[in-house]
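Take a look at this one; I'll ask things after.
For this depiction, one protein chain was excluded, whereas all remaining protein chains were kept in their positions.
Letters A, B, C and D mark the chains as written, and numbering starts fresh at 1 in each.
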Amino acid sequence: MFYREAGQFKTSYKADQAVFPIFQDKVFVAIWLLIGFVVIPMLANEYVFRAIFIPVIIMALAAIGLNLLVGYCGQVSLGSGAFMAVGAYAAYNFMIRIPDLNPLICFLLGGLSATVVGVIFGIPSLRIKGFYLAVATLALQFFTDWTFSRIDWFTNYTPSGSIAVQPVAVWGFVFDSPIRKYLLCLTVLVIFTIIAKNLVRGRIGRAWMATRDMDVAAEIIGIRPIFAKLSAFAVSSFFIGVAGALWAFVHLGSWEPLAFDINLSFSILFMVIIGGLGSIVGGMLGAAFITLLPLFLNQLPIWLGINMSTAMVSHLEYMIFGALIIFFLAVEPLGLARIWQITKEKLRLWPFPH
Amino acid sequence: GQDEGESNSNNPPEATKSASNAEGIIVDVSDDNAQFIPVLSYRTGPYAPNGMPVANGFTEYLKVINARDGGINGVKISFEECETGYATARSIECYERLKNKGPTGAAVFNPMSTGATFAITEKAPVDKIPLITMGYGRSESRNGGVFPWNFPIYGTYWTAADVLITHLGNINGGLDNLKGKKIALVYHDSPFGKEPIPLLEKRASMHDFELSKLPVTHPGVEQKSTWIKIRKEQPDYVLLWGWGVMNSTAIKEATGVRYPRDQIYGIWWAGAEPDVRPAAADAVGYQAVSMISSGQAQVHKDILSYLYDAGLGSGEREGVGEVLYNVGLLNAALVVESIRKAQSKYGEKPLTGEQVRWGIENLNITEQNIQDLGLAGYMYPVNLSCSDHEGKRAARLHRWNGESWEYSTDWISGDDAVLQPMVKSASDTYAKEAGLDTTACDS
Amino acid sequence: MTDITQKANLLSIKNIEVIYDHVILVLKGVSLDVPEGSIVALLGGNGAGKSTTLKSISNLLQAERGDVTKGSIFFKDERIDQLNPSTVVKKGIVQVMEGRHCFAHLTIEENLLTGAFTRAVSRKEIADNLEKVYNYFPRLKQRRSSLAGFTSGGEQQMTAVGRALMAKPKMILLDEPSMGLAPQIVSEIFEIVEDLNKKENVSFLLAEQNTTVALRHANYGYILENGRIVMDGPANELASNEDVKEFYLGISGAGRKSFRDAKHYRRRKRWLA
Amino acid sequence: MGFFVEVLLSGLMAGVLYSLVALGFVLIFKASGVFNFAQGAMVLFAALTFVRLLDILKDTFAPITLALIITIAMMIMLAMAIERLVLRPLVNQPGISLFMATLGIAYFLDGFGQTLWGSDIYTLDIGIPKGSIFILESVFEGGVLVAKEDLVATVIAGLLVVTLAIFFQKTRIGRALRAVADDHQAAQSIGIPLNYIWVIVWTVAGLVALVAGVIWGSKLGVQFSLSLIALKALPVLILGGFESVLGAVIGGLIIGAGEKLAEIYIGPYVGGGIEYWFAYMLALGFLMFRPQGLFGEVHIDRV
Partner (left out) sequence: MNDNDRKLGPTLLKADNISLAFGGVKALTDISFEVKEREVLAIIGPNGAGKSSMLNVINGVYHPNAGSVTYKGTVRQQMKPHEAAKQGIARTFQNIALFKGMSVLDNIMTGRTLKMSAGFLAQCLYVGRARNEEIEHRKKVEEIIDFLQIQSIRKTPVGRLPYGLQKRVELGRALAAEPTLLLLDEPMAGMNIEEKEDMSRFILDVNDEFGTTIVLIEHDMGVVMDLSDRIVVLDYGKKIGDGTPAEIRNNKEVIDAYLGVSD
């Protein structure tokens, strides 16, 4: 009863094409933004910022980026870690090689570098499909691992090949405290989310989805696969590259190639799928779920007052994590976003079952 | 199983008993009169076989201090383990989670991985918590002027590499005789593995030996081509800078290509039981540099009687005194002694990270202290200062005899005339990039 | 046509309700019976729920996240709505799914052979059976070694029907068997249906849009609209019902009219809203 | 020349070892269209179970046989559990969901295996000959060195492949499996019992995992890193084709030889350590010409 469209008539196509056509949704989003920008900064402590919000937000950005590629365009990629690495290392190189360049611009340039790499590695997708492509993207993963540890130029010849950076400073404003970092990341996420939403509801988004659902038919309609696929690779790797730069500069502060290894790629894919393929909210839900679940499981015994060795706890954590993933997929293969949607549909019907 | 935790599965009655005995040994983190020490450990994932004994040694030393001495000068120690899985992002989360626990926050962090060390190095100065990176981390962080919060006590990779070259010099009748020799570095392709390269290159140009670098990709399960190259080039020595499964695989492959084991020398992270046991007899004769070897000193006997006999051991009895166990134990001993030192200035109560930092920087462990610690014969005196956060430039080699490790040399010193300038230039570069002041120690 | 409604029911559906995806209610209490040895037609417009009814019998709904939430289905007095699909086939019910569903990477012949999967009989018997199917559909014999994915729509439809015949079931659920088939083959298919029905006493439940042909060959018919049965009766009676004539057979008083003359505003009368 | 042959041979034999792992992937893909990422975890789990049982049963009359029987029983139970809890609820779902579910299985197995059996390194010795021998001494100066273990592995892999190839191509079950992989629902509609078939196939894959685990385990010691071998098997898989048993072997040989030759002959010019990505790039190169791998099924999209 609380979630009703009844009585809300759309009188123009413009209104119907709004992102949130239903009034309740608008209020809902406004409340979330308020919570994000005002309430949380007032309440949260340092641990919550550093260990929860900042990583979740950055991962949400990466997950949204990957979702554009996997969920919307249907090209499965296991190379997100690599794109993040490219974003991070490129941003670093722009920063040290062009003095006084605004770090935010460096992040964007990092993203653009990832775009270039993404487009190049997207080319095989014109021929290779499905899991063949997924596995083939691992080539990029291993290649970047190798490149950034073997070609010293990228790491500015630091002897060990790991990089350390100072807090980001924009126009004299230093993002050094957790709360500032949080707000920086959140702002970036909001902007990118809007961009993503705009893209997927427009011509490009439809071209991606058409390619995903049936690429032959899409081509017959006049959507060039080369354009659709490569643009998806480009935009997706841009998002992921920026996320990588943020991850490196804002979250880690210091990193080595291992920080962007294949496990990261898998986690991001997890987020996308658990969250919901082809859903922007899904990317966020997935990022929160996959990042927080292990922390939660890890702390659970302590909260429950169960005394267990850390090894036992983390083995259990693995088991429960795996089991939950299977459970969620079995309940709803289309992810958390779909569960959310069905809940809404049920709310709409409530109190009637159908 | 090894990981069944606090209770010893072999004798359940004792396990029940332990609940009461645990009092005073395992102190709750919320105890306001206890010094809190965070423990980052990895008991899962590809490096678990190495991580478990280190964590056991570390925590059991803390426990035995509580059990035997009633804490450090009466201040009990509380600790909490956080599983990192050897992953940097998880380590950061652990760091954030643990840094404010206990009445005074974390006394000191031992990141237990080179990657995590790099990441936490940036955060520690802000939180004012010192880092001890015993035998790992960045070698130039020994310069306390630039890295006031980092303490690579007891040996950096550069020291280890220098000790190895010195040893090769010794057995060849002088460093000059290395001229024309071929030395191959088989290394884990990560910052950890690359850390010794600058030093080895410098040494190579000094003594005119040929250094070939052979990277091995993580996790190191496939090394055929590396060892085919070695069979072809037949280097005089192979330095093995590996970690985890890479080490035992290397030794097996060496057997495969019939490269003599006694010409292979490992870093201390490639010189423990898990590294040689899977290769069993093939590994006989293999040597590695070591901070501390296997064996049981007085303190182990205390651990066995205070903890294991009371059913409070974390692992199996046989594990007490293995190489990595001892590494963890030694690491904990250094932490405890630093706190003790700091108490001498700030009083016998739980101290803050900043206060503990002073204790570490002024740490001075003499032969007498080593006796008192129950580590006689296992430890080398350490003396830290503002400009020297390492405190020691020597290590011993030990050799695997098929059953156990035994020392094969006496303490060998690295050459500070070589090391110091490298530390200086590397840390200066770092300071310049980060815009740091380098004069902290000059006064 | 003999009146078979007196015979014992082979299949009987009692008041079933089907929900997709936990929220979409599609069948709202459907009951129908298929007497032993009969041909029963299930008619109705697009989206009426014909395919859903058939899939709930063969229990293929689960694969589409659909669920029979109420009612029961009996086959020879045995409840089958909780069995898994392969058991249902073992009991003798095979469905030919709408939309062909051939195994694209198997050849036509392999497709047909998999149809005999549940039968533990000699190779000889299976070979005979195969030959029989090839006799029905000579086109398939020509294309026997092509991958099914590369054959034409009609060839795939024949394969799907042929594959079900290979199982030698007691009852066949046919979902739009005539779709995409040339007129000749359509009448061929219905001849096969009558043939099997007469000679081997196979019963049929037939969802078909080609109402004219369906009613010509069936004994009994049900009309489904919007998830409910709105009319049923012997085939010949249905065929002469005025409403049925107009809406399903396209014959109004003056006989069949040309498609050219069809108007948009005709028929908006429904049995149910 | 002798050196080249040695590199080549060692590469080929390394490739066979990858094939052993890749075979497990192929089996499951062929039978259910599932890209089973848990294969690596299954290798670890099987080997871990076996090696720990050996230790527990070491005082009985036939430790190896007993351990083998119990391990096989465990793998069967595992297959049944996976079918019931993972595959059945996910029937007819898109491949990517199933793929993710197998990642869930991988996590679970990693945790479960270690909880049950511990996370240490365990030495596995069931009498596979060790050491190396010189061959072709008359042809090349100094001869060519090969490891005996690798020879044994090659023989075992050969046997497995022949058996499996016959199983798939010639039997009724084999044909049914391929049907299932194409269309779950249609397979159900003609009475192929998916549940039963999946149990069988996952069991067979479990046994293949056991074989791979034992061979790799006696090489490396049984420990967590065994599960990472899967990453070396993936390029083999795409090069050979997801559905082809033979492809897994040929792919293995090409990848093994290719990566070793590259490492030895190209590696030194670019700093070495290129094996990992080179294997993938090599596979990618082949795919550009044959997008379905050398022996994989063609991709059909028709309108």
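Couple of notes before you dig in:
One rule holds for everything that comes next: contacts are C-beta pairs under 8 Å (C-beta built on N, C-alpha and C of every residue); 3 or more make two chains touch, one makes a residue touch a chain.
Treat the numbers as computed from the prediction; the structure is a model and nothing was measured.
Touched by the hidden chain within the whole complex are the displayed chains A, C, D. The chain not shown here is touched by just one of A:Ile52, A:Leu69, A:Leu108 or A:Met209, and that residue is A:Met209. On the side of chain C, the interface with the absent chain consists of residues 20, 24, 43, 45-48, 98-100, 139, 143, 146, 150-155, 157-158, 176, 179-187, 209-211, 247-250, 256, 258-260, 262-264, 266-267, using the contact rule stated above.
Interface residues of chain D with the unshown chain, by the touch rule above, are 302-303. Mapped onto chain A, contacts with the missing chain fall at residues 13-14, 16-17, 195, 198-199, 201-204, 206-207, 209-210, 212-214, 216-224, 231, 278.
Keep in mind that, in the parts below, only the chains that are shown with their structure count from here on.
The fewest steps needed to get from chain C to chain D, moving only between touching chains, is 1. Judged by contacting C-beta pairs, the busier of the interfaces A-D and B-D is A-D. If each chain is reduced to the centroid of its CA atoms, chain A and chain B end up 37 Å from each other. Residue positions of chain A with contacts to 2 or more other chains are 142, 145-146, 150, 311-312, 314-315, 317-318.
In chain D, the positions touching at least two other chains are 110-111, 114-115, 119, 271-273, 276, 302. Taken chain by chain, the contacts fit none of the simple shapes, being neither an open path, a ring, a star, nor a full set of pairwise contacts. Listed by label, the pairs of touching chains are A-B, A-C, A-D, B-D, C-D.
Those residues of chain D whose C-beta lies close enough to touch chain A in the complex are 35, 85-86, 89-90, 93-97, 99-101, 103-112, 114-115, 119, 231, 234-235, 237-238, 242, 270-274, 276-277, 280-281, 283-284, 287-288, 291-293, 296, 299, 301-303.
Chain A makes touch with chain C in their complex at residues 342, 345-346, 349, 354. Against chain D, the residues of chain A that register as touching in their complex are 70, 76, 124, 127-132, 134-136, 138-139, 142-143, 145-146, 150-151, 214-217, 220, 262, 266, 269-270, 273-274, 277, 311-312, 314-326, 329-330, 333.
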